[in-house]
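Just one protein chain is left out here, and the rest sit where they should.
Going by the order they are written in, the chains are A, B and C; count residues from 1 in each one.
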Amino acid sequence: MGIFEWPVRVYYEDTDAGGVVYHANYLKFFERARTEYIREKSGVSQQSLLEQSIGFVVRSVMIDYLKGAVLDDKLTVKTHICERKKVSLTFCQELVNDENQVLCKAIVKVACINNKKMKPISIPKDFFSESE
Amino acid sequence: MGIFEWPVRVYYEDTDAGGVVYHANYLKFFERARTEYIREKSGVSQQSLLEQSIGFVVRSVMIDYLKGAVLDDKLTVKTHICERKKVSLTFCQELVNDENQVLCKAIVKVACINNKKMKPISIPKDFFSESE
Amino acid sequence: MGIFEWPVRVYYEDTDAGGVVYHANYLKFFERARTEYIREKSGVSQQSLLEQSIGFVVRSVMIDYLKGAVLDDKLTVKTHICERKKVSLTFCQELVNDENQVLCKAIVKVACINNKKMKPISIPKDFFSESE
Partner (left out) sequence: MGIFEWPVRVYYEDTDAGGVVYHANYLKFFERARTEYIREKSGVSQQSLLEQSIGFVVRSVMIDYLKGAVLDDKLTVKTHICERKKVSLTFCQELVNDENQVLCKAIVKVACINNKKMKPISIPKDFFSESE
């Protein structure tokens, strides 16, 4: 399904007193990109899923920080799905700057759950159907 | 009901690249203190309210920033209720350092709502009952 | 200088267990819009200011919450400068949805400071000069 690119701008809210983006906030950038990836590929919004008691929850993250992003940086998140199972998706993601240097990279596994029962469920059939 | 004091420690997560606490994050400190105030005075937790579809939502905030807090600062939030109506409470709050200097102060109005219908409701009767 | 519009999308990171955007996070939306306003009007980035030890700090916020924003909402921040002094700017800002309903509105006063000395300084002359 190719690599999906999503732009990110760094604001004060993202940084910390060390002068770079706070380590946990990179996970927010990656999540915005996954949300937009799903919106583009499947036409599905997180809110409409939530109303059906379906949610994607993060099961695990492996993240490597290579170079700090600073205020005003204009960055790109590159995302693709590197594994796809019945109840889970694994995303491989990179954050790059405008010289295509990788600032950090992550492998994020998300599972599809029934939000009320907090139980795993199959990823809805119409998901990504256009690509099959 | 007197002034309620709640300690706050500043961590990296709270700061920004300017070297001080990010302006929006002071509102988190104030909210933690209001939550603990309510827990102490009424024995009520936010989660138990949420399960009854009752929530307190912030209606307005007036906040003045006098002096920036920095990493590792050990601060105190001082809180009292300055107005109490049928469906709303107004909290007056100050954040002070260990020399009792005021770093910022806020007036925060919260309303009681039915969380599902998003409509105002009366504050539950047993709330603050011990003080009447 | 007219009204400056900046789009905002609501992600999971912005929301809380009440199902709407967490009250402090609206301040982030407003700050992104002020940053982009300054970038567009003056060509100045926050990082370049920071490197000259110049920063804009928030002195006060008055914010009214009228209607909660939810996950996936596509919103617009409308910003204009409602007062301009030698060392401070006051921004009037509104967050509206795609039906032009106002979700919240704020008056935010920012002061120009020397970041190292934490002292007020005059707003740099070339700021907004194109509009004079």
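In this text, a residue touches a chain if its C-beta (ideal position, glycine included) is under 8 Å from a C-beta of that chain, and two chains touch if they have at least 3 such contacts.
No experiment lies behind these values; they were computed from the predicted model shown.
For the chain that does not appear, the touching partners among the shown chains are A, B, C. Annotation: of C:Trp6, C:Tyr22 or C:Phe56, C:Tyr22 touches the absent chain (contact as defined above).
Of the listed residues A:Arg9, A:Arg39, A:Arg59 or A:Lys78, the one in contact with the hidden chain in the full complex is A:Arg59.
Against the chain not displayed here, chain C makes contact via residues 12-13, 15-20, 22, 24, 70-71.
Across the interface with the omitted chain, chain B contributes residues 9, 11-13, 28, 31-32, 35, 45-48, 50, 70-73. Against the chain not shown here, chain A presents residues 17-20, 23-25, 27-28, 31, 50, 55, 57-65, 68, 115, 118.
In this section, only the chains that are shown with their structure count from here on.
In this structure chain A contacts its sequence twin chain B using mostly the same residue numbers, the overlap exceeding half. Work out the mean CA point of chain A and of chain C, and you get 26 Å between them.
With centres set at the average Cα position, the gap from chain B to chain C is 23 Å. With each centre defined as the average position of its C-alpha atoms, the distance from chain A to chain B rounds to 32 Å.
Among the residues of chain A, those in touch with two or more other chains are 12-13, 70-71.
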